[in-house]
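With one protein chain removed, the remaining protein chains of the complex are shown where they sit.
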Amino acid sequence: MKSHRNHPLWFAFALHRASGLLLALFLPAHFWVLSYALNDAAALDGFLEWTDYTVVKIAEFGLVFLLAVHMFGGLRLMALEWLPWSPHQKTYAAGAVAASFCLSTLFFLSAV
Amino acid sequence: MLERHDTDILILGSGGAGLFAALHAQKAAPSAKVTIAVKGLIGKCGCTRMVQGGYNVALGHGDSVERHFMDTIKGGKWLPDQDMAWKLCEQAVVRVRELENEIGCFFDRNPDGSVHQKAFAGQTFDRTVHKGDLTGIEIINRLMEQVLSRPVERLQEHRAIGLIPAKDGSGLSGVLFIDMRTGRFRFVRAKAVLMATGGGPTMYKYHTPSGDKTMDGLAMALRAGLDLRDMEMVQFHPTGLLAGEHTKMTGTVLEEGLRGAGGHLLNGAEQRFMYDYDERGERATRDIVSRAIYAEMRKSNASPRGGVFISMAHLGPEHVAQKFRGMVKRCSDCGFDLAGGKVEVVPTAHYHMGGVVVDPDTRTAMPGLYVAGEDAGGAHGSNRLGGNGVANSTVYGGVAGDVMGKEATGALRDPDETILDAEIARASHPFARKPGNIHSLRTALQEAMWQDAGVMRTQTGLERCIARLHEIGAELMEIGVDDSTRAFNLTWHDWLNLRSLCDISEVIAEAALARENSRGAHYREDFPDEGDMETSYFTVAHRRDGILDVGRAPVRFTIVRPGETVLPDGEPETMVAAE
Amino acid sequence: MLGVRLYMLQRLTALIMAPLVMGHIAVMIYAVQGGLSASEILGRTQGSLLWAVFYGTFAVAVALHAAIGLRTIIHETMGLGRSSLAVLTSALFVVLAGMGLYAVYAVTA
Partner (left out) sequence: MTDLPPDTAPLRVSVWRGAKAGAFETFDVPMQESQTVLDLVAWIQQNADPTLAYRYACRVGMCGSCAMMVNGVPRWTCRTHVSKVMRGGTVQVAPLRNLPVIKDLAVDMDPFFDKWTEAGGAFFPTKSRADAVEPILPETPARQEADAAIECINCAVCYAACDVVSANPDYLGPAALNRAWSLVNDVKDGALDARLTAVSGAGGCHNCHSQQGCVAHCPNELNPTASIAGLKRATVRAALRGKS
C-alpha cells in the first residue's frame, strides 16, 4: 500500500529527524568520555584504544555520517526557508545526502 | 424526534446569495442572531463556487448601467422584470466594489492595474470581471472566510424540507430541517427567512449544477402555495462533457471560451455543422448552438456516446493546453485529450431562470419569507446572460440581508403544528415502504425530461412527459428506504431529492406547455416564432389544494418598451469588436 | 511547539554550528590518521584559548539547538503541554550545556 509519506522529501525530513535525535542521544556520551581527560587521561586513552576495533570504526563512521547528514539536511532546509524558492528541492535533498556520504567516507578512509 | 430551535434571521443556502445575506443581515441588525443552514458544508456546495467565466458589471470606461440593462433585457427577450433587472445592473457595481474592497476578492487586472474585463456572448461591452476561469472559487472562499470569522450560527448538513407557516396565518413561522448527520428533524423558528437554495435543473439527463442542488427550495415554495414564474425557462449550456452514464463527470461544463477561441464542433461523421444553422458558426449564442447540436443528434449524426465532438487541435495543442490549462487538465484527469484530440460533448441543463415571484426587495407574498439568487424568478426573463448569474445572487443576497435586518423585528410566530406534522410525515414516508432502487427511477426522470422537456419541445412531447412524470412520481411513493440508520443516510436524501425534482419537473413541463411561442431558452417546434413583443407575458404557476395551475401575466415595461432603448441617442449598438 | 523565538534560536545555532562542524570534522579527518591518543588530543587543545572558544561556542550552541530539537520531537510524539515542555527544554539545555562545557574545560584547561 502506498502511503502519503511515499515521496523523497518526506524521506529527507525523516532522515533529518532521525539523525538529529541520534546525535542528541550520543552527545552526552561524547561529553562524558571527553571529561575523563581532566582527571584520568589513562581512561581516555583506554577508550580511544577501542577506536582501533573495526566495529567502533564503523560506529564512528556512522556518527560522522549522521553529523554530516544532519548538517547538510539542515542547510538544505534553511535554504528552502530563507532563499528564494526553487523547484529543485528533490535534487538538493539528494545532493545533501550525497555530500554527507562523501564527507563521511573521507573520514572513514582516513581512519583505516 | 423533533428538536426545536429559535433564531432571528435564518438563511437557507451558502452560495453567493446566502453568504452575502448573512453578512448584510448582521451589519444591518448587529444584535440579531443570524443562522445559516445549508445542505452541505458552508461555502462548499452550490453553484456560485462553480462560476468560471465571471461577473458582469459596468465599471465605466464607456460602459454604463444602461447598456448592461439593455443587454439584460434584450438577452431575456423582453421578459425580465425590468425593476429587478435594473437593480441587478445598478447594484452589481456596488457589489463588485464590496467584493474587492471589503470581502477581499482579487479579480484579474490589466497590466496598468485596472480590473480586466472580457465579453461573454450576448454582451455589447467587455464587462465580465473574473479571476482566471475560477472566479466562483475566489468569490465564495472570500465570502466564506468572512462568514466563518463572524458569530454567525452554523447549521451545516441541515437540509430544509418544509416552510412552516404561522398558526394564525400571519406569515412564515420557520423551517423544518433534517439534521443530516444524525437523521433527526429540527424545526427552526425565525422572524425572517431567506430562501437561497439555488434552484438547479438537475432533473435532466445532462446537467451542470452541483449534486446538492435538487430544486428543494422551489418545491417547498410550491407546497407553501407561492407563485412561481418563468418555470419553462431552462438554460442549456451547449458543451457538457459526455463520458458515459456511469460517471458524474458527464454533463459538467466545457467552457464557452473554447468555442470563442475557435474550437470546432464536429458531428458523428466528423464534419463541422454549425454553419448549417447560424452564420456565426460555433460562435453563435448558447441557445442556438444547443439546438443545433440537438438537431444533429436527432439526425443520427451523433458521436459514439450520442453527442458531438469538440475539437481544438487545429489551434495547436500546446497553445490550447496553455490557454485553457484548467479545462485541459480536467479532461486529462478523466482520460480525455482536449488539447490534441476530440472530446464528446452534449447540451447540458445549466441554469433555471424560473423561480419564486418576489419584489425587487426580495420579499414574497408570505410575510417573513424572502427569496434571492437562482431560487428567485424575474431578473433574467427567458434567458440569463453569462455573467449575470453570480451578479444576481450576490446583489440580491445582499439586498435580502439589508431588508431582513430591518424587518426582522417583532415576535417569533408560532407554527401551524398540523403542517409541521404533515411535513415530517411526508419526509418519513419512505421508511414505511420496502427499499428499492431510487437511482434507476431518477435516471428515468432525467431521460423523460431530456427527451420531451429539454432543448426542443412540442405539445405531444410535453404531454407524454407529463404523463410519464405522474407515473414516476407515483412509483417513487412506493419505493422505500432502509430505516436501519437515519444518520448520514444518503439514500433517504436521494429519495427526497427525487421528490423535489419530480414536483418541479411537472411545473416546468406544464409551463412549457402553456407557453405557445419560442423565447430565449424555451423553444417549441410547434410554435417556433417568438410572439408579439408588446403583449409579452410570463407564466405564473402555483399549486393550491393539490391542483397545479399555470396562468399568464403580462410583462410590465416599467422602464423601456420593446423597440426602444434607454441608451442616449447616437450610442453605438455594440462596443465589442467582432472576433 | 515552537514560537518565533525558539525557531530563530534553533536556526541561529544551526548556522553557528555549520562551520564549526566542518572544522571539527576536518580536524578529525586529519587527526584519526594513525589512530587517536589522549596525549595527541590534549596536546593540541590544552591551554589553547582558541580551541576553548571554538569548542565552548560549539557546546553552548549544540545544547540550545538539541534542547529545542528534542522539545519538538517530544511534543510531537508524547504531546506534553506547554509548561512541561518549557521545564523540559530548560532542563535539557542545562544538562547538555553543563556536560559540554565541563568537557571543554577538561580538554582545554
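Here the chain labels run A, B and C in written order, and each chain numbers its own residues starting at 1.
Assume a residue touches a chain if its C-beta (ideal position, glycine included) is under 8 Å from a C-beta of that chain, and two chains touch if they have at least 3 such contacts.
Every value quoted in this text rests on a predicted model; they were computed, and no experiment measured them.
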Q: Just name the one of B:Pro30, B:Gly169 or B:Gly244 that touches the chain not displayed here.
A: B:Gly244
**Q.** Sole residue of B:Ser149, B:Ser300 or B:Thr535 that reaches the chain not shown, by the stated touch rule
**A.** B:Ser149
Q: Touching the hidden chain in the full complex, which residues of subunit C are there? Just list them.
A: 1-8, 72, 75-77, 79, 82
Q. Residues on subunit A that touch the omitted chain in the whole complex?
A. 1-7, 9-10, 13, 16-17, 77, 80-82, 85, 89
**Q.** Where the missing chain touches subunit B, by residue
**A.** 40-42, 44-46, 49-50, 59, 94-98, 100-104, 106-115, 131-132, 134, 136-138, 141-142, 145-146, 148-149, 156, 181, 210-212, 243-244, 246-249, 252-253, 303-305, 330, 333-336, 344, 435, 437-439, 481-482, 484-485, 487-491, 494
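Heads up, the rule we're going with is that only the chains that are shown with their structure count from here on.
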Q) Once you find the CA centre of subunit A and the CA centre of subunit C, what distance in Å lies between them? A) 14
Q | Separation of mean Cα positions, subunit B and subunit A [Å, integer] | A | 61
Q: At least two other chains touched by the same residue of subunit A: list those residues.
A: none
**Q.** Touching residues on subunit C, where the partner in the complex is subunit A
**A.** 11, 14-15, 17-18, 21-22, 25, 28-30, 32-33, 35-39, 41-42, 59, 62, 66, 69-70, 73, 95-96, 99-100, 102-103, 105-107, 109
Q. Which residues of subunit A touch subunit C in the complex?
A. 17, 20-21, 23-24, 27-28, 30-32, 34-38, 41-42, 44-45, 48, 51-52, 64, 67-68, 71, 74-75, 78, 81, 103, 106-107, 110-111
